[in-house]
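This report concerns only the one structure given below.
A single protein chain has been removed from this complex, and every other one stays in its place.
Now for chain A:
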């Protein structure tokens, strides 16, 4: 592809638009005689269109868009629906221009270009993924908002770019990313390595920025701009199911955007840009009112055909729970795929989306069964200990249910207003003290930098590891309290990353692919999970911002003012001084005299 085509194509598409508009205008006018000239021009236009199409194909021939939906009835009383949209742009990395896009969202292209981004990962999540009972999701996400980005090594001022990027993203997704700045961002060493391909000789974490906004509330206003990033918008294809009235009535909903360069071929001679857009939803049967799910129940409507721009439009239904809790699918799936991955066999019902109307439903035969929960190999919790407003502690609890030792990385980013003390860090595994293999700690600075703790732990088999660190409660400046000061302040979730040796209960995508389909039969040496723990609300010492508080403040001021004179009166003796019996004239004379003396003095000096 040469640079020559791109402007041409750009003008070509514009020409088509203009001509189309013109033709429609012409046709819509009533009683208009179809002139030969018009016909000729139309023909020309058609030919032009055809030519342009060829050019488009030439230029973007390898752009692909796939849309997939995975429905997984969970062992607990929930059903998990995961929408996976992926756009791959075979872009020449030598060309720095990102303005001319085809299926790839242009808004994002501009951001990549402006901020020199190598990788970008965003998630906006409502609710908490319950690893203990739900297993692992396709894409891990922390409650609230989370964003991390790798900048290209040649970026000049990464901090500045990061702040600008956050502000731009806040506009792009209508979220509060604009609250991200240096004071709540960290550069983790181990937890967030580049997900895609790089040609860097070394990976330096100074090019990475990570921040989370645990208080962010995710709703329709984030979903709407998110849907606009898709080639078919929400008009056709699977995205048409993203009906905000339904998908926010879930126990967990998460929208995520993952952008990374990937290898175009196995040998990795050239790279493409890949954008994964995903929506994860967990519906609760109790809230749905029934165990028998259907598209109508989940999304409020059926599916009216696929997105014509997509090269793969599939729906998969995970049948792993079907053995124990039998359910029937209507319509019957096009095929049943068996996937053997990481030593675990799983079956998926596969539907190719046809242009016809499609609504899949699952009906359970027996309604009243409860299963003993079998938690996955690795999961974690986080909570606060202590009461009162003097001292507290943050405890992370990591469970390793695997039969062998697991190497995990724990990342904690703690806001500056929660000063933690490293000397109080205690790691106890099954009652014994565990030494971290590597421990990274950067103390925070008030209003400048958060506390960053990252450690590599070798968890013993079948263990429960407690990592606790103590902190102090501090007062903030009074303007730093939010309007709802008594709500509390948030501490973001910890991230526990590990490569699991077995793919038990694992639905994540392999690192080298972007579709759910490619995760079938994709056995690898390890399966990356990044478990996010709960957020925590901490009650900082809060002044009583109310009327009595104001009264107390005022009284204190008055007392302070009164104290001086009172102290003087009580500790000093008043002595009567003889009144100077001088008249006003004398006084004036005296004053005059002194001034004169001073003048004389200054002159002599």
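Methods note: a contact is a pair of C-beta atoms (placed from the backbone, for glycine too) under 8 Å apart; a residue touches a chain by one contact, two chains touch by 3 or more; residues count from 1.
Simple rule for what comes next: contacts and distances are computed from a predicted model.
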Can you work out the missing subunit's protein name as recorded in UniProt? Choose among "Glycosylphosphatidylinositol anchor attachment 1 protein", "Protein DPCD", "Pectinesterase inhibitor domain-containing protein" or "Vacuolar ATPase assembly integral membrane protein VMA21".
"Glycosylphosphatidylinositol anchor attachment 1 protein"
Across A:153, A:386 or A:443, the one contacting the chain not displayed is A:386
Quick one: say which of A:73, A:144, A:333 or A:376 touches the chain that got left out.
A:144
Listed residues A:488, A:510 or A:526, member touching the removed chain:
A:488
Among A:128, A:165, A:271 or A:453, which residue is in contact with the omitted chain in the full complex?
A:128
Determine and list the chain A residues touching the chain excluded from the picture.
77, 125-128, 130, 132-133, 143-144, 249-251, 284-287, 289, 370, 381, 383-388, 393, 395, 484-488, 490, 534-539, 542, 544, 546, 569-573
